[in-house]
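A protein chain is absent from this complex, but the other protein chains hold their places.
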Amino acid sequence: MAQYETVIGLEVHVELKTRSKVFCDSTTEFGGDPNTHVCPVCLGLPGTLPVVNKTVVEYAIRAGLAINCSIAEFSKFDRKNYYYPDMPKNYQISQYDLPIALNGHLDIEVDGETRRIGITRLHMEEDTGKLVHQGTITTTPYSLVDYNRAGVPLIEIVSEPDLRSPEEARRYMEKLKAIMQYTGVSDCKMEEGSLRCDANISLRPASSTEFGTKTEIKNLNSFRALQRALAYEIERQTEVLEEGGRIVQETRTWDEGKGITLPLRSKEFAHDYRYLPDPDLVPMIIDREWVDDIRSSLPELPDDRRQRYIGEYGLPSYDAGILTDTKELADYFEDCVKAYPNPKVVSNWVMGDLTRLLNAGAVDITGCRIRPKQLASLLQLIDKGTISGKIAKTVFEEMFATGKEPEVIVKEKGLVQISDEGAIVAVVDKILADNPKSVEDFRAGKERALGFLVGQVMKATKGKANPDLVNRLLKEKLQ
Amino acid sequence: MITKEDVDHVALLGRLELTEEEREMYTRQLNDILEHFQALERLNTENVLPTAHVLPLKNVYREDWAGQHLSREEVLANGPDVEENCFKVPKIV
Partner (left out) sequence: MQLFRLTAHELHDLLIKKEISAEELNLAVFDRIEAVEDRVKAYVTMTKERALEQARSVDRQINDGEKISPLAGIPVAIKDNMCIDGVRTTACSKILANFVPPYSATVVKRLDGAGAIMVGKTNCDEFAMGSSTENSAFFITRNPWDTERVPGGSSGGSAAVIAAGEAICSLGSDTGGSIRLPASFCGVVGLKPTYGAVSRYGLIAFASSLDQIGPFTRDVADCAAMLNVICGHDPLDSTSANYNMPDFTGFLKNDVQGLKIGVPREYMVEGIHPEVREAIEQALSLLEALGAHVEYTTLPHTEYALSTYYLIAPAEASSNLARYDGVRYGYRAEKADDVIDMFMKTRSEGFGSEVKRRIMLGTYALSAGYYDAYYLKALRVRTLIKQDFDRAFEKYDLLVSPVCPTTAFRIGEKTEDPLEMYLSDVCTISINLAGIPGMSIPGGFAQGMPVGLQLMGRHFDEGTLLRAAYTFEQNTDYHKAFPEL
């Protein structure tokens, strides 16, 4: 198995979150009843013509800059001709030889090592409609076509064949997703299809520098599918090669249910796209000032933010990586730090309890009911000694469930920490009187007995007694 | 020379089903026409830029505003086969 090296290149499609479609003013809103978000243009009615949505070009430039591409000075749209019933015109308006952005890269970390993955190009194109099958594409007696998504703007980002494992492919895809979200050009909701991926994969002898024959796997619509499909394909290709066979260059589809890739019939997918410059659209001369404006409006990107967290906040690299993985989480974290300027404490809470609760409830950080200021208030309550760290966890859970202010929860539930020495002394005296054996043990040198006695005091105060105070008072009484 | 097999391939790309008669006719006619086009080869165009557009138009954009849609009835009205508010097509593969 180990004698082959895996070579993977990804073609990632990202749906841009503009208001209207790329070549007409139909809404890009997700969902809607079938065929209700269409106009004569995106339905491909005879006589209709496309007009480019300027924001699509702006977003494509923004995305290109974020992945270190150079932006073309001259760019144009071409027609990619092939027949498929989800395409209203039976050609897709795309970009062929003069894409909007070229020659970029992004860095990924795998096993603590940074790898730079080349990006060949980024181009703009239109999405297709949706085919609904009864069952799967191979068994359905007929299909239904809904053109609501037809004409939604896409950018396609093509990587160099620089990825060497399914894990790297996944990391690359995750990183790309983070960057696209940071730049605000896409929601990257994989479940809604706004981030999709096709993978080219081949194997070659470990020592070889030439590429082996590749297969293209389509329909990889989750990180899990990407990783599993690639792992499967490595296994399949290895088997073919080890048996002395040859890989057939073909397009395959990932069958999520069966966990295998399957070849698609060649008649439909053996394409000769017959590209031609779209005569209905005019060239784009991309003004450098426009590019500079977009560049200067780019937000801080994940890599920079992560470095800042390490440098400015003193966070470990791993934690900084997790916190900056999505823009929403990083924004949340920073809002917390603004209100409670102790990044390490905030980081512990966000990465610990908060992440645990979010995962358990399958909630996104954007849907989190605890606002950053509320988390800060909670941490301040601990600092002031109003509640103990332990009680704070209970309050936190309540905040997560109800969205109430921590002060309100503390008050309602009577969770205020007892720091009144007199009140605690009374309890301590009672516990010492009730547990003569433990007192004896302690005095005989068994330190553990102290812990038991602290526990008894805490129990009697329902956890509200200030633990430091309890410790000190017990020690004083026992001496 | 275009062969009948070339004609078959082109017909498949253009999604046309040809009768035997049409195959023969198009093979003959395309050869005639392409022979006529050989004249272009005489011209040296090495340093000539292609003209895709006759006017020097560039950067024609629209603003990103969503507008009116067709009603679903209008969308589906011309559909040869419609089911569940979608266009129905025979099986894909």
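Per-chain residue numbering starts at 1, and chain names A and B are given in the order in which the chains are listed.
Quick note on the criterion: a residue touches a chain if its C-beta (ideal position, glycine included) is under 8 Å from a C-beta of that chain, and two chains touch if they have at least 3 such contacts.
All values derive from a computational prediction rather than experimental measurement.
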Chain not shown: contacting residue from A:K21, A:H37, A:R62 or A:R79: A:R79
Candidate in contact with the missing chain, chosen from A:E239, A:D272 or A:D364: A:D272
Residue numbers in chain B that touch the chain omitted from display: 2, 6-7, 9-18, 22, 26, 29-30, 32-34, 36-37, 39-41, 43, 45, 48-55, 57, 60, 62, 70, 74-75, 77-81, 87, 89-93
For chain A, the residues touching the chain missing from this view: 40, 43-52, 79, 81, 83, 85, 88-91, 143, 145, 147, 267-268, 272, 274-276, 279-282
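Definition applied: only the chains that are shown with their structure count from here on.
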Centroid distance [mean C-alpha coordinates] between chain B and chain A, Å: 40
Residues of chain B that touch chain A when the two form their complex: 13, 15, 52-53, 57-70, 72, 75-76, 83-93
Residue numbers on chain A that touch chain B, as the complex places them: 18-20, 25-28, 33-40, 43, 51-57, 83, 85, 131-133, 137-138, 140-147, 264-265, 268, 272, 274, 277, 279, 281-285
